[in-house]
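Here's a structure for you.
The complex appears here without one of its protein chains, the remainder shown in place.
In this document, chain identifiers A, B and C correspond to the written order of the chains, with residue numbering beginning at 1 in each.
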Amino acid sequence: MIATIELVIDLLLAFCVVLTAAIVFTKDLLLAVVLAGAEGVLVATVFYLLLAPDIALVQVAAGVGISTAFFIVGLRKIGRREE
Amino acid sequence: MMIATAGQLPYILVAIMASICIYAALFKSNLFKKMLAIFLLTDAVNLLFIIQGYRLGNSIPPIIPPGMDPSDFASIAVDPLAHYFVVTAVVIGLAEVATLTALIIYTYKHYGTIETKKIKELRG
Amino acid sequence: MSGWRGSLLGVLFVASMSSILVYAFLGYPELGFVRPLGEFYLFNTYNFENQDWWSASPNAVTGLLWDYRGYDTLYETMVFYVGIVAVAMFFEGHAKLTKTGGMTVIVRATARMVFVFILTSAFAITIFSIKTPGGGFQGGSIMAIAYIAIIVALSKGFLPEMNIDLEKAHIAKIIGLALIAGLTIVPVVYSLASGSVAYALQNQPKAWAPFGYPTYLGLTSLSGGLIIPIQLGEMVHVGMGFTIMFLLLTMKERED
Partner (left out) sequence: MLDIILLFSLGMFITTITLSMYRMVVGPTIPDRMLALDVISYGLTVVMGIIAVISGSPYLIVISFSLALWFFIGALYVARYMEGEQIGD
């Protein structure tokens, strides 16, 4: 069971690396924001699996709830496409 | 000579994630992209803290169950110090994101663009 | 940097940077080692035999936040306050909250119901943070989500119906901060008045410093001294702070 949880943590972190690369190299800023929200959910899951329930709570609230709101407000004012 | 073992694979993945974020924060031309990279860098550093405080084996969260002896608890629970640092760092990172968003909107109002290359041309 | 040369440079930068970071991180011990300071906190946080150093809270993170490292958290709160002031400097918008339609009726009804649930869970997470995971920062972020969802799904004009506008949010935030400051200063005042030893932000009585907040509410229910009221103050401060930031960012800017 313990080894399985470690394997799951490694897989989720690898997926986080892929998402980070996608966020950096995409041209569509709205897509980048959505992928950042997905990465927030995955990071919160890693926190949960690493036995940190306090941080999983605040990480989901921060990564999906509040930061996405700020990003979307910014995008609404500056436009969606990157040159 | 240090050789990575399987238990240190999370460190390596977090290092790759952090270096991608540092690259984007330094070399990307779009200010919004820079802000996203800084936000993700915060996540990577938080992950490093929590992974370092984790304890292999039959570990439990840092909340003492009723009736457990404190010395037993101290020998199996994970590190609460890392959790403390991360709880405050997440909220401060969010305040930072809000401030940067305000700055970016202000820049866009002033120059009409948020690409650093174009802003440089506009200044002459 | 353009074309393949730019991407090659990027890959080279990421590779060299990550090898440096991996070299640094591998110096850490393998998973499974907890620092002696962390073990000290774990051992003492709810230790009945050693009541000089305990924090009367089974959740070690909560005890760490406001008892062992209360000063650090106090300054983190000040940094957050400066962030709010920085946003307010850029957008000193008009405080007129106009009421418009919002999204469709399904989304609006759902948002109203979920608002109540989220606010309740924020209070529960904050108040029971002594025994279960949670705390002031978590509760505050969740409270901010409730208000931001209302602003997005309905509109800013619905906030006065819920007895919140910009000025009231500022006032609530300052009340939360004043609660924290008051609970910090009370032991100092006590020590000046009675001539005995007491520390700022002192929670439980020590053998040489007799001042202490109550450990139990009633006879059995654990209250953890100053931790619960100070977490409530922190929750109101953080939640109202994010709500104010969001309101200011969505204001129409002044025409210069």
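Worth a mention:
What we mean here is this: a contact is a pair of C-beta atoms (placed from the backbone, for glycine too) under 8 Å apart; a residue touches a chain by one contact, two chains touch by 3 or more.
All of these numbers come straight from a predicted model, not from anything done at the bench.
When the full complex is examined, the chain removed from view is found to touch A, B, C. Between the chain not shown and the residues C:Leu37, C:Met89, C:Met103 or C:Val189, the one that touches is C:Met103.
Note on the undisplayed chain: of the listed residues C:Ala111, C:Ile130 or C:Ile230, the one touching it is C:Ala111.
In the full complex, chain B touches the hidden chain at residues 60-61, 63.
Although one chain is not drawn, its touching partners on chain C can still be listed: residues 98, 100, 103, 107, 111, 114, 117-118, 121, 125, 132-134, 142, 145, 148-149, 151-153, 155-156, 246-247, 250. Taking the complete complex into account, residues 1, 15, 18, 22, 30-31, 34-35, 37-38, 41, 44-45, 48-49, 51, 53, 56-57, 60-61, 64-65, 68-69, 72-73, 75-76 of chain A touch the chain not shown.
Basically, only the chains that are shown with their structure count from here on.
For the pairs A-B and A-C, the count of C-beta pairs in contact is higher at A-B.
A separation of 21 Å divides the Cα centre of chain A from that of chain C. For chain A, the set of residues touching two or more other chains reads 53-54, 58, 62, 66, 70, 73-74. Residues of chain C found to touch two or more other chains are 59, 61, 133, 135, 137-138, 141, 242, 245-246, 249.
Remark: chain C residues 1, 10, 13-14, 17-18, 21-23, 25-28, 30-35, 37-39, 41-47, 58-61, 64-65, 69, 72-73, 76, 79-80, 83-84, 86-87, 90-91, 131-133, 135, 137-138, 140-141, 238, 241-242, 245-246, 248-249, 253 touch chain B in the complex. The residues of chain C lying in touch with chain A in their complex are 59, 61, 125, 133-135, 137-138, 141-142, 144-145, 148, 152, 242, 245-246, 249-250.
On chain B, the positions that touch chain C within their shared complex are 2, 4-5, 7-8, 10-12, 14-16, 18-20, 22-23, 27, 48, 51-57, 61-64, 66, 70-71, 73-74, 77-84, 87-88, 90-92, 94-96, 98-99, 101-103, 105-106, 109.
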